[in-house]
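If you scroll down you'll find the structure; I have some questions about it.
Note that this complex is displayed minus one protein chain, with the remaining chains in position.
What follows is chain A.
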């Protein structure tokens, strides 16, 4: 089925889960089953619940059912010269728009173009009481009620089944170029600041341990100017596209050639990646580090926290280590209460985000 509304079926599944006290695991294309803490329970699949419900290019808004493949959305956008500016990770047609919002992850352009949460305008949701509801909408500005749409972005399905998503979309850039330069990973922040202040249309900056990869996207003149000013080696357009995609979708050798647990570090600007040891891939001008070879989870988390960042065990397992960095006592209590507020019976993806914060 290509275009179908399964909302009623989901409501029944949630009601049944409440009735027989059986948890549910919400699944899109399960491309991210590895991410977050393990959950168990009957599977609710959104894959048949798909279709673009509304797309208004001149309003910069697209609304789609949760099971719609990201690919399908990107194709519809490309047709009108638009795109999802946060570059959602996906995997050869894998990845649903509901999973994309629930996972809250963004690709290489995130620090320059905004994160998925920045582009979420509205959602339809089924909460853990089997009630259907809608928050936000299809307009850019909306402060009516609490921002439940963004609250569910990155909530990993612990607060509700997202059935529909409205996203802000942006024009595709007329020109792009990726340069390879010799520079130290520790220089990422300094260089990106220098270029941003010079008005360079930076939309990607990654150090692979060897070279710096810099992507510019904007008007032809701006991209040409940047290229001329910076020098370096210009990547072939198709190679460049494949390169950024391999970073986005974790198919780059850094991700595939190593079996060790993969950490994701989110860091404030200007931290030297070398401080963290292990083998690293430095993305987002130094603000996102992919790290392998550290097993001392507590020490790593403490080190990241000390500079104002955090460390997520993104892929792989370490005995006794939760996926996400612990919360302070106040936030842990708030998380527990918010989970209760949406899912009092604890049927939605229990434990996926913070098992410890769900015990009431």
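Throughout what follows, contacts are C-beta pairs under 8 Å (C-beta built on N, C-alpha and C of every residue); 3 or more make two chains touch, one makes a residue touch a chain; residues count from 1.
The criterion applied here is as follows: contacts and distances are computed from a predicted model.
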| item | value |
| --- | --- |
| From "DNA-binding MarR family transcriptional regulator", "NADH-quinone oxidoreductase B subunit", "FAD-linked oxidase C-terminal domain-containing protein" or "Acyl-CoA/acyl-ACP dehydrogenase", the hidden chain's UniProt protein name | "FAD-linked oxidase C-terminal domain-containing protein" |
| Residue among A:46, A:68 or A:127 touching the omitted chain | A:127 |
| Residue touching the undisplayed chain, where the options are A:87, A:138, A:164 or A:249 | A:138 |
| Omitted-chain contact residue, chosen from A:196, A:242 or A:321 | A:196 |
| Identified contact with the non-displayed chain, of A:43, A:184 or A:220 | A:220 |
| Residues in chain A touching the chain absent from view | 56-61, 80-82, 104, 110-111, 114-115, 117-118, 127, 129, 131-135, 137-148, 150-151, 153-155, 159, 170-172, 174, 193, 196-201, 218-222, 224-225, 266-270, 284, 287-288, 308-310, 312, 324-328, 330-331, 334-335, 337-338, 340-342, 353-354, 357 |
